[in-house]
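One protein chain omitted, others in place.
On to chain A.
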Amino acid sequence: MSGSVGRIHALVLRHIYIWRSSVMRLVDTIYWPAVQMVMWGFMTQYLLPQASFVAQAGGILLSGLLLWEVVVRGNLSLSIAFLEEMWSRNLGHLFVSPIRSWEMATGIIIAALLRTLLGLIPVSLMAWAFFGFSIYSLGLPLLAFFAILQMFSWSIGLAMSGLIMRVGQSAETFAWAAVFILMPISGVYYPISVLPHWLQVLSYGLPTSYVFEGMRAILLQHTVHWHLLGLAFALSVAYLVAGFQIFLWFFRASRRAGSLLSQGE
């Protein structure tokens, strides 16, 4: 087990080395969430005096935005952590070293988590400084929201990384776009009840829906539906296990096809 810890530690450090050598990569991590936050911040200020719904809970749009960014940044951070190995044509060295698949996935997940936090904590503080809105006012459920959304985003990132490993970098667009397909049915900015019934069924198969419904319940009704969060947590764990299995499936397929040695820029 100590060997596993050492190898996971090595992989995380490898990503920290890259961040240290490239300030632009860190700036990029903060830039897009910051732009979105500023835009939605002003939008909220514009709507506040005009819409009673928003007036009841001025933080709804910004909370939705910041929590959705947890999903987007989580997926992007994980995909980039994996793509770093492909871009540098390093997969061959990595896969013949003693690091196991689950250790690699764990190392990449930890690196992705750090990157997500590096991007979102400054933006959440900017929201508080510029618009007087603190996401931390959601209290303890925020931790649960964050954990659920991160695990879900990692599951998509792992599956997409596996796909890219198998078919090559032509599939890279999927890594960036995959989560956005789920945005309309996750109820980020509106309740799930506005969706057609058949889409609601799909929506409740996603842990994200419970998080955004839960967020609105806290801000509008000051109620925490812990049992629904528990269900969302279980769903996220199931998605994460499935994401890792898909990654392994693509890894085995790549070993059969011989695509591990030929990937790179």
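Here is the rule we go by: contacts are C-beta pairs under 8 Å (C-beta built on N, C-alpha and C of every residue); 3 or more make two chains touch, one makes a residue touch a chain; residues count from 1.
Everything that follows uses one rule, which is that contacts and distances are computed from a predicted model.
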Protein name, per the UniProt record, of whichever chain is missing from view ("Fe-S cluster assembly protein SufB", "NADH-quinone oxidoreductase subunit N", "Tripartite tricarboxylate transporter TctB family protein" or "ABC-2 type transport system ATP-binding protein"): "ABC-2 type transport system ATP-binding protein"
Sole contact to the chain not displayed, among A:95, A:174 or A:189: A:95
Absent chain, residues of chain A that touch it: 3, 6-7, 9-11, 13-14, 17-18, 21-22, 84-85, 88-100, 252, 255-258, 260-262, 264
